[in-house]
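All protein chains but one are shown in place.
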Amino acid sequence: MEALSGFISLILAGFQTPTLGFLLGGMFMAAMGSRLNIPDQVYKFIIFVLLMKIGLRGGMEIRNANLAELLLPAFFAVLIGVIIVFIGKIALARLPGIRPVDAIATAGLFGAVSASTFAAAMLHLDDVGMEYEAWVSALYPFMDIPALVLAIVLGRLATQKEELKSTHKHKRKEVNIREIVIDSLQGSALSALILGLLLGLLTKPEPVYESFYNPMFRGFLSILMIIMGIEAWQRLSELRRVAHWYAVYAAIAPLLHGGIAFGFGIIAHHLTGFSPGGVVLLAILAASSSDISGPPTLRAGIPSANPSAFIGSSTSIGTPICIAIGIPLFTELATIVF
Amino acid sequence: MEALSGFISLILAGFQTPTLGFLLGGMFMAAMGSRLNIPDQVYKFIIFVLLMKIGLRGGMEIRNANLAELLLPAFFAVLIGVIIVFIGKIALARLPGIRPVDAIATAGLFGAVSASTFAAAMLHLDDVGMEYEAWVSALYPFMDIPALVLAIVLGRLATQKEELKSTHKHKRKEVNIREIVIDSLQGSALSALILGLLLGLLTKPEPVYESFYNPMFRGFLSILMIIMGIEAWQRLSELRRVAHWYAVYAAIAPLLHGGIAFGFGIIAHHLTGFSPGGVVLLAILAASSSDISGPPTLRAGIPSANPSAFIGSSTSIGTPICIAIGIPLFTELATIVF
Amino acid sequence: MEALSGFISLILAGFQTPTLGFLLGGMFMAAMGSRLNIPDQVYKFIIFVLLMKIGLRGGMEIRNANLAELLLPAFFAVLIGVIIVFIGKIALARLPGIRPVDAIATAGLFGAVSASTFAAAMLHLDDVGMEYEAWVSALYPFMDIPALVLAIVLGRLATQKEELKSTHKHKRKEVNIREIVIDSLQGSALSALILGLLLGLLTKPEPVYESFYNPMFRGFLSILMIIMGIEAWQRLSELRRVAHWYAVYAAIAPLLHGGIAFGFGIIAHHLTGFSPGGVVLLAILAASSSDISGPPTLRAGIPSANPSAFIGSSTSIGTPICIAIGIPLFTELATIVF
Amino acid sequence: MKHHATLISIMTEKVFEEEILEVLEQEGAKGYTIFEGGGNGSFHLHPAQHLSMVDEFRIVKIEVIVLDPNMADRIATRLMEEYFEDQPGIVSLSDVKVFRQQKF
Amino acid sequence: MKHHATLISIMTEKVFEEEILEVLEQEGAKGYTIFEGGGNGSFHLHPAQHLSMVDEFRIVKIEVIVLDPNMADRIATRLMEEYFEDQPGIVSLSDVKVFRQQKF
Partner (left out) sequence: MKHHATLISIMTEKVFEEEILEVLEQEGAKGYTIFEGGGNGSFHLHPAQHLSMVDEFRIVKIEVIVLDPNMADRIATRLMEEYFEDQPGIVSLSDVKVFRQQKF
């Protein structure tokens, strides 16, 4: 009871944090029809700097870390990514008015990871003073790639089934898993994270980290939140034109997926001493849904899936819920559980 | 006498301040035919950050302010915007070789507000240590929107008169004041300012304000000044091709408009205790002419007005005079008067 | 012997410095096929800020400098730029499979100066604590412009010779040296540097220098290095299709040119007290090859020269060698010689 | 199967884009594509160069393919009469061939 | 000397660009030019507007000039059949005149 009221007041306080406040601010401006927009090249630069910052810090810490500790969480990350896609394929695809390919693509996006949500979670933990292993950022690809690959494979199979029913035949390329994995790793978001990790690990970037990447983090994240708020509102109109069940799925999924990951995190905590903050971050990796590299990867991989459905679900509902409720919820849960 | 020589030495010292120096530097480079240019997406981002900074600070202060104090200056701001447009319509439109629509559009731009000039004035007051109410930024829309709306309404009426004389008839849309007001509020500059005000008022943005928006202010403003200097020079060649009376108007207008506003400011000072710095900022709101959102609003609103005339007058002459002379003049005036 | 091992360990340590590390990181990502890329408007902004920073600091120091000291190094800079082009015309053009115009254009690019390499060298000297005259940045145009002008003049002559052999005749414009010089000075890179110098000299930019240009330097340079690493790798594939002798030239040229300039620097040291750090920077001006303004200037000036040859040589080989070997080598040399 | 169709190319300033898209919709065009560019024409002085920082003054080209040649004429005539008398812009028509006529 | 040639204009989302360039290369086109834009069509809902921050959803126009009208038809037909059945995109052909035929 006390926990609940504590959590509610946490949420309310959350609306005053810049992170959530700026997200809602962006949504509000878009709702008012504002022509406010952040130039897309600035957006890409901001993403790049945030991911480099996360990567550099992770890399600098891995230097002194016991890499064996990373193994179990990494394995769990893969598992969670796969589970999320299967949940989507089974649950979402059964709902009325939803094409199987669209369900699968949506589940793929929710299995994949949002860099910006992850950055917001890290800043939140820093602000409340909950410690975490900085190498958790290295778990990102372990959850992101399996989810996307699995979704594309399942999506292609579903498309082929559909096409067998119709008359004309395409000379579609075969599904090539290796290609999809490599293509994912080469995407701009994962590349920036990996580059940061490598530079943090192999060079001595402390001076530039302290003079640039770290001080820019909070400001750049605040702008990113505005952008995401604007996008969330703008995609909502598209989402309205597809089946309403997407909205239901997108509202439940972040908390469900985060909860599952939180469970795995507790196991890792007991087995290898994974920190409470690390468990929260693992939950957020799961709860978040991809907003940068996921959409085009899925678009190219499953061209017959309707982007209004999968992007709308993730950007308009999944991400705001994950940031507004998921981050404070799982942080609070960690203070209670551990 | 002493005041005059003091003012002249102030102006000379002003050429050494980064703000004016960078503006003149931009003009000089453009005059030399330099291909120096700041990418337009960076320009938009800089404007956004400056306006958010001004808005956030204003919002944070409004929390503890007595909002009743804002009423009189806001009312005066509306009045000043309207007066400036009528002065332009009456004075400028009577000069030889000037079409009425062009005069009205030019007056509209001078009635509207320049975010960058306003930012430069704030930095100047900070540097000389003159205090002001940070909520003065909230006066911006109160002067900007009435001026633009009135100019568009008058401009459309003037166009219709012209068309009655000619033979062909357009099916022009009716003037819809509500639409123009909303459209102005939705523009990118006012949106950024309003968003900043809201976030400053409703959330607790102090950490991000201190770590990003505030430290970036001076540097970003210096780059904006370079951009405005380049623009000022480049528009000059267009201005040369229209009636020379535009140049005369544009040189006098900032000081005249600023002087009128300064007078209203003194009244507000005596009635409600409006601070000397606030009076200076009100004068600069009036003295400045819009450079971001005004031009396209007027272009769309009065398509038959010649943008070479109104943009040239404002960007090439009005703004440099306002920054080089207006800002130090009204600041000095305030130290004398109060 | 000790010097050699010292130098080798310096190079190895160099791989850990952010500057070189980030350059190699960029190359590595590109080699892995990553789609990581920094938006081009951000790239231009970064270049602008770095050059302004260098210029401002130079300008602020020139205020208190004895300008006569600048004369000899400036004269040497011109001389070095000219010598480099002639070396290229004589040596590179004689190698098998190399067209004279391509050799001349390549030599012109190596005679010209890389702003980014120069910035990296300055940061390196700051980090190792070796002092230098900040006005060395003013030497940039003295080496850059003569090299480009000479290359274009020689390139046009070579083209005319080729054309006399063929049948059709062009109405090519005459070579106009004044025009080329002015055009070079108007380029965006030199303009930013000159603007910075002027503002540093004539205004009091200390507050904005300390709050923006200086703190951003290290971070922006790190991002520029990533961009240059990516470009280096991408141009490599083009370079492979032209004669292999370009690679040989590009690998030797930075050290040879730097060595020549170092010699001139020693003379200036003895005659006018040019500082050791200044000598290193003069060597790097010579060792570096232009990456921003040089390529388009040469493209427009010698349209028949193959950009794959000259850009490939400079960006893919010359610049990485200059940063990885040239900067630590000449710094080490300076500590030994002086 | 190839079908004859008409490509309408409209050049104007971005600030007028929205009004023109409305005309297209009213007349029943099923799609369009927009490109940004720079330009120079006879109306006013160098309209594309006003305040180059402000997007809205950029030149845009709107391309619309329609099957019905009468619709093409109607769109072009309306644009000329209602807009391009007193604001910058030009319209041109050309013949193209397209596939799958239901899309146009 | 002027030569008759065919201009193939392809509009699609950037995410499909690479596949389409492959088709062009397979069929022997000697060059192409790509422009970015925005657009609106019948496929799905406003495809150009999904996640405007993400480049890959932008509309691109690929222009290819080929001398051989059969090659033009072959390219257009392959694109229609293999791609634009179930993903956004349109192809149009028009007649142009070019110089120096060896380039096309």
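Letters A, B, C, D and E name the chains as they come in the text, with residue numbers starting at 1 for each one.
Everything below uses one rule, namely that a residue touches a chain if its C-beta (ideal position, glycine included) is under 8 Å from a C-beta of that chain, and two chains touch if they have at least 3 such contacts.
Just so you know, these numbers come straight off a predicted model, no measurement behind them.
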| item | value |
| --- | --- |
| Which displayed chains the hidden chain touches across the whole complex | C, D, E |
| Of E:23, E:80 or E:98, the residue in touch with the unshown chain | E:98 |
| Contact partner of the left-out chain, one of C:186, C:211, C:272 or C:306 | C:306 |
| Touch criterion as defined above, residue of D:21, D:67 or D:93 at the omitted chain | D:93 |
| Residues from chain D at the interface with the omitted partner, ascending | 9, 11, 35-42, 59, 61, 73, 76-77, 80, 84, 90-95 |
| Residues of chain C in contact with the chain not shown | 40, 43-44, 168, 170-171, 227, 231, 234-235, 238, 241, 291-292, 295-296, 299-300, 303-304, 306-308, 311, 315 |
| Residues in chain E touching the chain absent from view | 2, 5, 7, 30-36, 63, 65, 94-100, 103 |
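In this section, only the chains that are shown with their structure count from here on.
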| item | value |
| --- | --- |
| Reference chain C; chain at largest CA-centroid distance | D |
| Distance between the centres, which are taken as Cα means, of chain D and chain A, whole angstrom | 40 |
| Distance between chain centroids, defined by C-alpha means - chain D, chain E (Å) | 20 |
| Multi-chain contact sites of chain B, meaning residues that touch two or more partners | 39-42, 216 |
| Numbers and ranges of chain E residues touching at least 2 other chains | none |
